[in-house]
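Of the protein chains in this complex, all but one are displayed in their positions.
A and B label the chains in the order they appear, each numbered from 1.
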Amino acid sequence: MDNKEKQKERILRVSGVNVLKCMKCGKCSGTCPSYDEMDYHPHQFVYMVEKGEIEPLLKSKSIYKCLSCFACVERCPRGVEPAKIVEAIRLEVIRKQGENHLKPNQIPQLLDEDLPQQAIVSAFRKYSK
Amino acid sequence: MIFSYYPGCTLKTKAKELNFYAYQSAKALGIELQELPEWQCCGGTYPMAKDETATKLSSVRALTLARDLGNDLVTLCSACHNVLKQVNNDMQNDEKIASKANIYLQLKTPYHGETKVLHYLEVLRDCIGFEEIAKKVVNPLKGKKIAAYYGCLLLRPSKVMQMDNPENPRIIEDFIKAIGAEPVIYPFRNECCGGYLTMEDKALTQKKSNTVMGSAQEFGAEMITTACPLCLYNLRKNATEHDLPVIYFTELLAEALGVKED
Partner (left out) sequence: MQKIGVFVCWCGSNIAATVDVSAVSEALSHEPGVVYATNYQYMCSEAGQNTIKDAIKKYGLTGIVICSCSPRMHEATFRKTAAAAGLNPYMVEIANIREQCSWIHKDMATATEKAIILGKAAIAKVHLNAPLTASQSPVVKRALVIGGGIAGIQTALDIADAGFEVDIVEKSPTIGGKMSQLDKTFPTLDCAACILTPKMVDVAQHEKIKIYSYSEVEAVKGFVGNFEVTIRKKARYVNENVCTGCGLCTEKCPQKNVPNEFNLGMDKRRAIYIPFAQAVPKVATIDANYCMKLKTGKCGLCEKICTAGAIDYSQKDQLIEQKYGAIVVATGFNPIKLDNFEEYSYSQSPDVVTSLEFERITNAAGPTSGQLLRPSDGKHPHTIVFVQCVGSRDTSGCGKPYCSKICCMYTAKHAMLTREKYPDTDVYVFYIDVRTPGKNFDEFYRRAAEEYGVHYIKGMVGKVAPKADGKLMVQASDLISNEQLHIDADMVVLATAIEPDKSARPLATMLTASMDTNDFFTEAHPKLRPVESPTAGIFLSGTCQGPKDIPETVSQAGAAAAKVIGLLAKDTLTANPCVAHSDEMMCNGCSSCEKVCPYGAITYVDKEFRMPDRTVAIRRVAVVNEAVCQGCGACTVACPSGAMDLKGFSNSQIMAEVDAICK
């Protein structure tokens, strides 16, 4: 297995998603609230992982735009759970040394007096390891 | 009725009212919420990856604690509720995650999802009943048009949350009726407010929050109620084009029950 295949295998294992269940209906992308802010869209994440084209997804800004709102998970007629693929791709990036997307020293300037702790811990869990 | 209670980090700090009025109302309704000793933050969002174990352990600890106390576990914050229910589901159904978590925690009795996790709203609906609550209302919020904002985390994924129809819920609307007010149904009540992206992308969050509040306003809402501190924050701060008041549902409950003290 070359590195590309290993990476695909890892994404599939970490996400627990069977991308072959996708019937390419696009309901995930029809439902996604962050669609317009994304360069690659939920259905593309599923299809590109199926094809093993993971590199562009790792560089995609979409992985930081997903709201983890579970709308695509809820509405997918095949039970594919695209959000879990997006999460696995994001982890593939931020688990690497020095690749944290959100760093503690950025936090003070992002705070305001009403910002709930929930936002900070959620953002850290999503963006940093 | 005694329940174990998991408040979560935000309810101890920025969302004190959500917690405070929940206690007040619970007392009036004959419910005792016993805060779990030594609970830890759930992490705010459910770690979806199959190989994540450590990030689920704080939830497993809380769930195990409730089991050992012999109580159902009540949460109030939508995020905690979502994380605890999803982790509990993993402990029931994902043998790999469950066995890893049990090995880490070195529990005397391994945990396999025995605890029942309830949202405070489910306690109101299923353990007390909205009809009973309506009878105890002394200060009905007559004529108030209130829009329920569910957000994402309360209902989804519905197979795990098992709380209500994820696309046409009624639990908060029924609650609003019980306290004497008039629920406003609008289509964006279960669409995301922008969540934690407020830290990363204000513009996106503003767009989402404006859509939600705009839709509620369009349908005649005078107020929005929610169970989530982050939703409340986003709707208050990021729905820049509208200014409906946003209030925690527990505050409305305390007011209706006549037990609201500041």
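One rule holds for everything that comes next: a residue touches a chain if its C-beta (ideal position, glycine included) is under 8 Å from a C-beta of that chain, and two chains touch if they have at least 3 such contacts.
These numbers come from a predicted model, not from an experiment.
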*Using the touch rule from the top, list residues of chain B that touch the missing partner.*
159, 165-168, 185, 187-188, 191, 215, 218-220
*By the contact definition given up top, give the residues of chain A that touch the hidden chain.*
21, 23-32, 35-36, 41, 43-44, 71, 75-79
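By our rule, only the chains that are shown with their structure count from here on.
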*chain A and chain B, separation of their C-alpha mean positions in angstrom*: 24
*Spell out the part of chain A that touches chain B in their complex, as residue ranges.*
13-16, 33-34, 37, 64-65, 67-71, 73-74, 83-84, 87-88, 91, 102, 110, 112, 114-123, 125-127
_Complex interface listing, chain B residues touching chain A_ = 8-10, 13-15, 41, 43-51, 55, 77, 79, 152-153, 156-158, 166-167, 191-192, 194-201, 204, 208, 228-230, 232-233, 236-237
